[in-house]
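Only a single protein chain was left out; the remaining protein chains are all shown in position.
The chains carry the letters A and B, assigned in the order they are written, with residues numbered from 1 in each.
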Amino acid sequence: MAYKVPRPNLTFAEKIYLPSVLAGLKITLGHLWRMLRGKTHVCMQYPEEKWDSHLPDHYRGAPTLVSDEFGRTRCVACQLCEFICPPRAIRITPGEIPTDDTFAKVEKYPEQFQIDMIRCIYCGLCEEVCPEQAIFLKKEYAIARTSRAEMMHNKAKLIEMGGLQPGVVNKWNEKK
Amino acid sequence: MSTEATTPKPVELVNVQIDGVWYQFPKGTKVIEACSQAGKFIPRYCYHPRLSTPGNCRMCMVELGMPKMGPDRKPELGPDGKPIHNWIPRPQISCAQEVSEGLGVRTDSKMVQDARKGVLEFLLINHPLDCPICDQAGECRLQEFSYDFGPAKTRFLEHKVKKPKRIQIGPRITLDDERCILCSRCVRFMREVAKDDVIGIVNRGSYSTITCHPNKTLDSNYSLNTVDICPVGALTSTDFRFKMRVWFLKETKSFCTSCATGCNTVIGARENLMYRQTPRENNDVNESWMCDYGRLNFHYLNSPDRLLAPVAKGVNEPDWTAALTATASALKSLPPSEVALIASGKMTNEELFLAAGLTQALGIMLHDIVPHTDAGDDILLSTDRNPNTAGAKLLGLCDANAGSKLPAIADGIRGGTIKGLVILGEDATALGLAESELRKLEVLVTTAMLPNLTTASAGYVLPGSGFAEKRGSMVNKSGRLQRLNRAIQAPGLARDDWEILTGLTEAITGTSLGLATIEDVFKAMSAATPALTGLSLSKIGDLGVQLPIA
Partner (left out) sequence: MNAILQFLSDPLPFLVWTTLAKSAGLLGVVLVMVSYTVYAERRVSSLMQDRLGPNRTGFPTSLLGFGIKDWSPFLGGLGQPIADALKLLLKEDFTPAYVNKFYYWIAPGLGIGAAIISLAVIPFGSSIAGVDMVIANVDIGPLFVFAISSLGVYGIVLAGWSSNSKYPFLGAVRSTNQLISYELALGLSIVPLILIIGKLNLVEIVSYQVQNGWMLLPGITAKAPHLPTLEQFLTWIPVFIAFLVFTISMFAETNRLPFDLPEAETELVSGYHTEYSSLKFALFFLGEYTAMITGSALIVTLFLGGWHFPGIPDGSAAGWLGVMWGLVNIGVFLAKVVAFLIFFIFIRWTLPRFRYDQLMKLGWIWFFEIALVNIFITALIVTYVH
């Protein structure tokens, strides 16, 4: 089932190729000239200029644990993110909320929640799989530290980075 | 049983058509079982093959057809020579119906699908959205059947009925009434199997709830089986609660080593931590159940106190070869008549075989195992709490009366005639010896997992492995040879016990035993033991084999 691609009929100028070389040079040197005169602005000089203010809302930066307006860290340690995480960056130790706690009706919470930012690939599957709208990829993208231990984001760090997330469903309010 | 020559009664077979194909089943088979055998799985909640059949969940509905009878009261035959069916115009539950001659079953017709959808929609009306925090998620029949057969959307806009949650209904059981679908499996189990009828259903309609009889708790030694048979997350194990999601657990087939019954189990472990064990069906041993005592008797494996490195001459010796050489030379420095060996009924056959080899290498005449007994019951739990007393007897570590030589050994230690003691996986204080008396021994060698009074006074401590950390075989009280599989790795430098015993024997004799793997040990053992002839570790299989011994 070979499909024969018809060859284009080239003119003589195209056949000897040299005019095409000149045409190509005209384009590239045009760019060079515009750059030299400072007419083109494409690159951003990174540490001095940042595109933080242009980041779209759906930007996938570092994963974080968010809290709701009642001050509850929304994660219930269902471990689905730990399961879905392709590089296995997430480690959760679940725990039980004591019966005298304000949020006792939620029953379960993460005792420890670790994301290994050396492993994290910012794919966003954890955010997508989360049934509690508890994990969100926020806009922090420059995660660079000087030691492996610092690259392990623990629960406190994740909650601090997550902050308050407005506009999420508070399904536990309905309970009991 | 197998030796008994019984002539099986002739079983009457009946012809049944399932989804258009004709099969034959013995009379008395439930339609739900017949369909399963024909490869058509029928969803079910209340039905359990080992319990009575109330038919209250309505999940297993199928379409049934009776053979159409002619005027002569004989079935009318179709063009294929098989009976034509008169289909009953409404679905029937298949769990309460037995097969009959000429019966027709449709397991996946439009009517059956609609019936299942309807039942699931009703079951989900008051079911909470607890899946993220529910321990059953991942092995929940309600989740599974909703995905497979249920409606994709809810039409329920009203408020769900609120019921009690997080109730300690027993010392080991947490009840969540909202999640209950009222299948009554737990009620029937406690009534029919555990013979401890403490739970029941109270109130009516949407407000029906499972609860305990007043002033009683669900504290039977078999209560955790209700967690296993609960199709949803209503009954959960307080021990396993919120420890780990089930889909992370690596499952390893094993058996329980807490008594001589040897209930077959599945060990759930993740990343070298054992989280739970659940019973595995074996009709010759434990049917589908196991006791709570055995089920929860594994936490010592995860203990932070585990012995991690060998001790020789009273100091830590991280080099195993050096530790074993030192132990061997210490044992050889004593005349054989002044050394005794105490093995354990918790050791595998392979280890007992090697321990017997060790007694021969040292010339020890005085050896025995420590019997452990406690109250048993007539369901599963045995009074003999050693899982392998039969194996120890078989391999000659003790005589028919296990523990009969222990007083002699204890007296010898007290009297000073015994100066060296090898004690494998047991605590010598169980013999009635005080710690000070143990310290009088010149050489005290012990293998152990956890520190005890013996390891505290022993000059030579060789850290061994637990039942989930090793492979091997044991013989239960009825003479069934069963196999342990490795679910997790032993911590630190702790070794498999058969490796320790092989190394020690080789260090004593100075020659290699030629045993590279546990299979080699079993091969050597079966060659030396008539009862094990022709067997190998892989031939034991998952369900074990019955040995020709009493």
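Observations on the structure shown:
In this section, contacts are C-beta pairs under 8 Å (C-beta built on N, C-alpha and C of every residue); 3 or more make two chains touch, one makes a residue touch a chain.
Everything numeric in this text was worked out from a predicted model, so none of it was measured.
Hidden chain, full complex: it touches shown chains A.
Of the candidate positions A:V21, A:L55 or A:A142, contact with the unshown chain belongs to A:V21.
Summary of contacts with the chain left out: across A:A13, A:L32, A:L55 or A:A156, the touching residue is A:L32. Residues of chain A that touch the chain left out of the display are 18, 21, 24-25, 27-29, 31-32, 34-36, 40, 42-43, 45.
Just so we're on the same page, only the chains that are shown with their structure count from here on.
Rounded to whole angstrom, the centroid-to-centroid distance between chain A and chain B, based on C-alpha atoms, equals 45 Å. Listed in rising order, the residues of chain B touching chain A in the complex are 128-129, 131-133, 137, 162, 165-166, 241-245, 247-248. Chain contact summary for the complex, chain A toward chain B: residues 76-80, 82-83, 94-96, 99, 105-108, 131-132, 171, 175-176.
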